[in-house]
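This report concerns only the one structure given below.
Every protein chain of the complex appears in place save one, which is left out.
Presenting subunit A:
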Amino acid sequence: MKKIDVEQKEIQALYGRLDKEAEASGYHLNPDEEFAKDLVRSLLINEKRYGYWACPCRLASGVKDDDLDIICPCDYRDADLTEHGSCYCALYVSQDVLEGKKAVGSIPERRPSAEERQKREGGAPSVAVSSLSLPVWRCRVCGYLCARDGPPEICPVCKAKKERFERFL
């Protein structure tokens, strides 16, 4: 696979956008700007390579449906922020890390193995909710819930795209 080049101004633009969006929703980019920008560069490389922002620190399959859970921000970010103070690749960090109260490091992988992921597929909502006037959709990334005919185009909280929503109720 050939090396992909990314221009500095593309990195700067995306870094600025992600930083703004994160701060507006209570998330934070890694204050180590050089480290964070390297990861933003990697997201841009993966966008050109796969067509989506596959996590820079995970091996993408290249099949979007199989990689949905690791498209940045990944399904595991928020749980890792709570438990470890950063997401897996450490693009995002917690308030404690931002304030220097906690250090970031390499953390264990939360993503289940391919076999475990396959087993989890197809779990339809089990609660009887026939009385609800609308279905409830859940953002797998940040947990945002909304009751409407279909999920929103983009999560208003974490900016994850429509395909990251699941039927919750």
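The criterion applied here is as follows: contacts are C-beta pairs under 8 Å (C-beta built on N, C-alpha and C of every residue); 3 or more make two chains touch, one makes a residue touch a chain; residues count from 1.
FYI, contacts and distances are computed from a predicted model.
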Listed names "Cobalt transport protein CbiN", "Succinyl-CoA--3-ketoacid-CoA transferase", "Amino acid ABC transporter permease" or "Glutaredoxin", with the criterion being the UniProt name of the chain not displayed: "Glutaredoxin"
Residue among A:I11, A:A60 or A:V97 touching the omitted chain: A:A60
Sole contact to the chain not displayed, among A:A90, A:V141 or A:A160: A:A90
Hidden partner chain, residues of subunit A it touches: 1, 3, 35, 38-39, 42, 45-46, 56-60, 89-90, 105-109, 111, 113
